[in-house]
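Contents: one structure, followed by commentary.
In this view, the complex is presented without one of its protein chains, the others remaining in place.
Letters A and B name the chains as they come in the text, with residue numbers starting at 1 for each one.
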Amino acid sequence: MGTRRPLITLTSDFGTRDPFVGQMKGVILNTNPDVELVDISHEISPHNIREGAVLTGMSYEYFPVRTIHLVVVDPGVGSSRRPIIVATQNHYFVGPDNGVFSMVYRKEKDSLRVIHITSEHYFLKKDSTTFHGRDIFAPVAAWLSKGIPVDHFGVRIDDFMNIHLPEPGMPSRNTIEGEVIYIDRFGNAITNISSDLLNDSVNGGGRLRIVLKGRVVPVKSCYAEVDDKELYCLINSFGFLEFFICRGNAAESFGIRIGDTVGIIKG
Amino acid sequence: MGTRRPLITLTSDFGTRDPFVGQMKGVILNTNPDVELVDISHEISPHNIREGAVLTGMSYEYFPVRTIHLVVVDPGVGSSRRPIIVATQNHYFVGPDNGVFSMVYRKEKDSLRVIHITSEHYFLKKDSTTFHGRDIFAPVAAWLSKGIPVDHFGVRIDDFMNIHLPEPGMPSRNTIEGEVIYIDRFGNAITNISSDLLNDSVNGGGRLRIVLKGRVVPVKSCYAEVDDKELYCLINSFGFLEFFICRGNAAESFGIRIGDTVGIIKG
Partner (left out) sequence: MGTRRPLITLTSDFGTRDPFVGQMKGVILNTNPDVELVDISHEISPHNIREGAVLTGMSYEYFPVRTIHLVVVDPGVGSSRRPIIVATQNHYFVGPDNGVFSMVYRKEKDSLRVIHITSEHYFLKKDSTTFHGRDIFAPVAAWLSKGIPVDHFGVRIDDFMNIHLPEPGMPSRNTIEGEVIYIDRFGNAITNISSDLLNDSVNGGGRLRIVLKGRVVPVKSCYAEVDDKELYCLINSFGFLEFFICRGNAAESFGIRIGDTVGIIKG
């Protein structure tokens, strides 16, 4: 991995009170003491694979080339669901084959290799049926960070699990229908409608009305542009449509929830 | 400590909102900038020494040899309770002599040395009576990580404080009685009954019934083996009996609490 310290990120639904994340880090450092560890989030809602997929998809591209992303949201641990490594042009991912890498699959479809991890000599000796994060994923990530080639860990598969992540649709010629896919700590409601899609819509000219919960919502360019407590939207730092209120919690104030429909009406 | 970066883990009841953990890290890095820091948990319930003892006992063995474990759950700070270093065959521990290392004492009784820290020149100059985590334990851990021998920090003691951690008993020839000692983020209820103890019980043949809250609970081998919402148990990744429900919170659904009695009835 060159002379730079190798980098492993950790994402899970383990929380930060229990010792599980610490144990995974201990196992990793036991195999590769030179690795740099960065937490992305351990507060994925318990067993929420889709939330893990969204958070992973929002984050990995900001990390250096050859970063290894360990993602453990694993309600099926111990069952027949497979442990996998996902290799893309610039990144590696290690975790369960349950769809938690679905946003990576969508973004990186041209450079994707998925390996079913079968080489048990890379596993922790004390292999359990309830904590593959510690016993399989952490040691595999550590060995990968030491430069073991991806192919050594198992066999390539093509039937990996891809979960449905909501995509915007066009129910009529002048309408785009998307939805809220994430609500952040500030109560901002992030949708799956990209700025590209909005730009395409206005290419033919005309105006757009953005509708959420029966309300037409004005578009602004940054949070600080308004100072009342009405609902507004903007293109956020990921390039997606997001609803907010000024220095307040939009989701709470307007009862916005994940899955709420967002309409874009042209003309 | 060789050429590998020395490693210090941190466990406390300080939470992650207040600046206390950050300050301890600053003090450590001021003395030894080459150290690697890993958080285990800072969400021990305030002043809960027993919880700190359980979490520490569950975690330290996963870390590399010569790791230094800094544990600060310290309701008696400023009183006459002593600051100590615990040295075992493979690990070091730094913290208050209030029982927070009791699970380490039990597991490592053959290689135990406990040092009362008295060498004040290793303390932070600004010594306070309310924050020994920052002023005593953090700098001592940092100096220890630089290779200062354990003996230089003080004098060996044998009367260190060992708190009662519940052990399973045998109230009758065919019954084992243990208890729930930890409930994790998922609502899984971890007991103090080890797989070794269960295996010994069935050695003479016969069946075991596992009873919690008046209910006989079936044994499974992994969380994913069931898909209803009944209560089940399994041997967890630490080798202990644990109660769970499928993709749900067993502790909440069945009102399980720390200290609840678990019965194993033979025959």
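Everything that follows uses one rule, which is that a residue touches a chain if its C-beta (ideal position, glycine included) is under 8 Å from a C-beta of that chain, and two chains touch if they have at least 3 such contacts.
Because the structure is predicted, anything quoted here is derived from the model rather than measured.
Within the complete assembly, B:Phe131 is the residue of B:Phe131, B:Tyr182, B:Tyr232 or B:Phe254 that touches the hidden chain.
For subunit A, the list of residues touching the undisplayed chain reads 4-5, 7, 9, 11, 16, 36, 38-43, 55, 58-59, 62-64, 67, 184-186, 221-225, 234, 236-237, 242, 247, 249.
In the full complex, subunit B touches the omitted chain through residues 13-20, 22-23, 25-27, 29-30, 33-34, 37, 46-47, 75-79, 81, 128-131, 134-135.
Going forward, only the chains that are shown with their structure count from here on.
In whole angstrom, the spacing between the mean C-alpha positions of subunit A and subunit B is 32.
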